[in-house]
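One protein chain is absent from this view; the other protein chains keep their places.
Each chain carries a letter (A, B and C) given by its place in the written order, and its residues are counted from 1.
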Amino acid sequence: MAPHRLQVAVAGLGRMGARHALNILNKTPRAELVAAFSPDQNELKWGKEHLEPYGVTLYDDYKKMLEHKGLEAVVIGTATSVHAEETLQAIEKDLHVLCEKPLSTSVQICQDVVDAAAKKPHLKVMCGFSRRFDDSYQDVARKIEEGAIGRPTVVRSQTCDRQHPDPDFFVQYAAWSGGVFVDMSVHDIDLTLWYFGSNVVPKSISANGVVAILPGLKQHKDYDNAVGIVEFWDGRIAHYYASRMMTHGQEDVTEIIGTEGKLTVNLNPQKNLVNYYSKAGITREVPADYWGRFEPGFVKEANEFTAACLNNTPVPLEFQNAVKAVQIGAWLQEALVSGKQIRFDESGKRLDRANL
Amino acid sequence: MAPHRLQVAVAGLGRMGARHALNILNKTPRAELVAAFSPDQNELKWGKEHLEPYGVTLYDDYKKMLEHKGLEAVVIGTATSVHAEETLQAIEKDLHVLCEKPLSTSVQICQDVVDAAAKKPHLKVMCGFSRRFDDSYQDVARKIEEGAIGRPTVVRSQTCDRQHPDPDFFVQYAAWSGGVFVDMSVHDIDLTLWYFGSNVVPKSISANGVVAILPGLKQHKDYDNAVGIVEFWDGRIAHYYASRMMTHGQEDVTEIIGTEGKLTVNLNPQKNLVNYYSKAGITREVPADYWGRFEPGFVKEANEFTAACLNNTPVPLEFQNAVKAVQIGAWLQEALVSGKQIRFDESGKRLDRANL
Amino acid sequence: MAPHRLQVAVAGLGRMGARHALNILNKTPRAELVAAFSPDQNELKWGKEHLEPYGVTLYDDYKKMLEHKGLEAVVIGTATSVHAEETLQAIEKDLHVLCEKPLSTSVQICQDVVDAAAKKPHLKVMCGFSRRFDDSYQDVARKIEEGAIGRPTVVRSQTCDRQHPDPDFFVQYAAWSGGVFVDMSVHDIDLTLWYFGSNVVPKSISANGVVAILPGLKQHKDYDNAVGIVEFWDGRIAHYYASRMMTHGQEDVTEIIGTEGKLTVNLNPQKNLVNYYSKAGITREVPADYWGRFEPGFVKEANEFTAACLNNTPVPLEFQNAVKAVQIGAWLQEALVSGKQIRFDESGKRLDRANL
Partner (left out) sequence: MAPHRLQVAVAGLGRMGARHALNILNKTPRAELVAAFSPDQNELKWGKEHLEPYGVTLYDDYKKMLEHKGLEAVVIGTATSVHAEETLQAIEKDLHVLCEKPLSTSVQICQDVVDAAAKKPHLKVMCGFSRRFDDSYQDVARKIEEGAIGRPTVVRSQTCDRQHPDPDFFVQYAAWSGGVFVDMSVHDIDLTLWYFGSNVVPKSISANGVVAILPGLKQHKDYDNAVGIVEFWDGRIAHYYASRMMTHGQEDVTEIIGTEGKLTVNLNPQKNLVNYYSKAGITREVPADYWGRFEPGFVKEANEFTAACLNNTPVPLEFQNAVKAVQIGAWLQEALVSGKQIRFDESGKRLDRANL
């Protein structure tokens, strides 16, 4: 008899949710996709075609899906605005949860979710930061651990999206995304916590941005290009760049500079191993989006989450980090919008202007 | 009810067979691994641990495995010497077959297998050339089709293995591999047939080799480094390099030079997207072996073969090419061992020395 | 009769001055090195060996050198602290001047020199920013001019030195260098003025730094790693990174991100065109210092300055920029040391804290 497979449901069948559903269905051998939920008729129609034939029960009511017989775990890939509520409901039902980042654009709500999970330590609850499962980023972590670069001192990390053909796309998205630092740089911040240690304490945060191609962003207090610096009390610095303006494709780059060496990830983005030589010179193509860059990471994430649930081992990511990353992202966003630097004391307590 | 999944057995659970088995088991959603065969007790032990728990029946008798109830297809990953016989037996039993390359080191036997398959056109029989399923090589095919480089005129292609830590490894392997051009360059030749067209006719074949680090190869008339040129009658040339002497890892590179441009694949091999900056300079690692380079291709191969069986569509690779690639490889090997050029008339008929 | 060659003297025969002297002597066909000055006996000894035999008169008194018969131009490569004074004296003597950057670490003194030069418009006075004469940076300027990237919006630029074997070297240097942003990033700032236009007006300036490997820097209020952001009023941003901590060599990188494309310079530094493949992977070496990267630029600089003097055409660099670049560098340094953001109104007037 085949070993038990984790009984998984996926919430949300939009761009991200559908990808999670297919990963669970086809690329996560120890898991079985048994149910899926979407409030959207078009998404359900997609589910009828791509999931139902494989024995997946579809729901248009999230709560009902949580009642699915034998269900053990939920992967949440809905809109950010409902991440937290759905996670809390799943925890309530004693289900393991893998939730897409961020838990919420509100730091308080993030913390509430983490607190709720902490009360049920038998549950595996994880916020999915896909780069943590990327081979290259994992190789960097290993090399740092081995001392290859001495003490990591400066992180430069950027998340840069390709210009969307529809100029409204990112504008509408900005209405609820939490802003460019919360939505995009949260990945870079999470990497920083990984490589510097999750106990780093910010000393100051500064940020600046411009609206260069998407004037509609202004109504949502967002920017299409933004840079920020986070200084930490233990003598380290991270600086970030987020952009929605690339023409060539997705370009997520990270550099970690240590006292004895440096590591880079994806400094030379490439779609595949082909180079084209023509009158223009030598050209290589670049992945169009984060999926082209990180798909194998998402697959590994689903498999490692499944293994943690089945083996009752710790999930690979510390849940509290999901709050800390959003918190730093939110401060960067505040500094960006206000144009004012934010400062902290050594305990991490924010110094308001009166204390400066 | 879930759609029917192709009932597959894998023959051979050694290095290659085990990988095929795991691919079918875990990464080929439309297939189900129901049986596996190995004549080797160690390999069967591995199967007991990794396959049997998932419902796979193990066999130490290939013929008995072919009788497995409901079996529809066999993936053959045993030693080359039994590829042909096992393929023929599977065809006899009306089973679809995906056989590892080469079908045989004997051109005649390759042809016999192809002929046998031709008599059962309802069967899907395919010889697995994994590079045909690699994203980069497929991108090249697409770009050539679109005319990006004009007429492909010169192919340079190399298959270069990392030095094996055990100096006996390749020597023992050479005893039955058919020689470096049949075993390694057959991939490069197959790419040539892909990009030049499978109807190209050789005009002359020359090759030279050296034994630089593995003196034991001499007893098997093989070489650790070999170069060869195949000139075709329609004004095209392919040249190949095969080596077992790399220190840095696997380095399989292909260039296709056309009248209006050039395409390269893997000119800058890399294990992942990390670069390490140290006193030595800037260093990137390289995949240790073909699996590190081509694993996604093998997965795609298994999925496309499965789809062809289930949908009753043509297999993606023309079976006759498997003969032609081995034939050219064997001629290169002959030219290598004899040190003499081989020539052909325009119909492809070999000119013996008297005709020169 | 050969055309007249510009009669040039070089001040300073230390690391930088000696290189200027040899460039004028050997690689600037339209110039003739007739005199050289150094206050240092060791440097003069070097001059006796390498310059005197070629007809160069050596001086240990700068003012006397200015009296050298027929002298037309002076190249100043002495310590920064005397750049301004020596330039003023040369202008006073009606001599053309090419002065190493920066004119001074004091913005006011820089401006005084520029004002003095403005009063003698027949003189060619230029502050040497070598990157302006680098083929790659010039190619970027040309492509921007042609509209290849739309409107340049974000500049990321870094000047990173290799760790010096003598830990005291940079500490002593910091005593008079003006700090890391004035000494190193002034190049990146100058590039920003080039690509954004020299009329850009800062809106805010923030910076942070750490002392990671050279504790002695603290006494000079300097840092071995520093990052800074300059936001401009016309919707553009520059961010900089300066470091003395690289192990692999010199790494000066610039990215210019526009609304329709991006240009990078030296993202993959390399000493030459060699790659070394070994068990460690694939490695390339990196230039050890700025000379290994920019030597051809210094040669071109000397030739273009000479041509401007002989042809009485404008010098290729706007002199006022030399003040502006130092000004922005000094503000960055102030923000770095104070840890406080500096802000400006739209006219460029600095807003003190009371105005915030």
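Note that a contact is a pair of C-beta atoms (placed from the backbone, for glycine too) under 8 Å apart; a residue touches a chain by one contact, two chains touch by 3 or more.
Not measured: the values here are computed from a predicted model.
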Quiz item: Of the residues C:Leu25, C:Leu44, C:Val125 or C:Cys160, which one touches the chain left out of the display?
Solution: C:Leu25
Exercise. Identify the residue among B:Ser81, B:Gln108, B:Gln172 or B:Asn208 that touches the chain left out of the display.
Key: B:Asn208
Quiz item: Which residue, A:Gly12, A:Gly228 or A:Pro269, contacts the hidden chain when the whole complex is considered?
Solution: A:Pro269
Quiz prompt | Which residue of B:Lys27, B:His83 or B:His248 touches the chain not shown here | solution = B:His248
Quiz item: Of the residues A:Gln108, A:Ser278 or A:Ser338, which one touches the chain left out of the display?
Solution: A:Ser278
Self-check item: Absent chain, residues of subunit C that touch it
Solution: 1-3, 25-27, 29, 53-55, 135-136, 139-140, 143, 148-149, 260-268, 271-278
Quiz item: Taking the full complex into account, what residues of subunit A touch the chain not shown?
Solution: 246-249, 251, 268-271, 277-286
Quiz prompt | subunit B, residues in touch with the chain not shown (by the definition above) | solution = 151, 153-154, 156, 204, 206-213, 225, 227-229, 231, 235-237, 239, 241, 243, 245-248, 257, 259-262, 267-268, 339-341, 343
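Here is the rule we go by: only the chains that are shown with their structure count from here on.
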Practice problem: Answer with same or different: of all residue numbers used at the interface between subunit A and subunit C, are over half used by both copies? | Solution: same
Quiz prompt | Most central chain, Cα average position | solution = A
Practice problem: Would you kindly tell me how far, in whole Å, the mean C-alpha position of subunit C lies from that of subunit A? | Solution: 41
Self-check item: Interchain centroid distance [CA atoms averaged], subunit B/subunit C, Å
Solution: 57
Exercise. Any chance you could list the residues of subunit B touching two or more other chains?
Key: 268, 271, 276-278
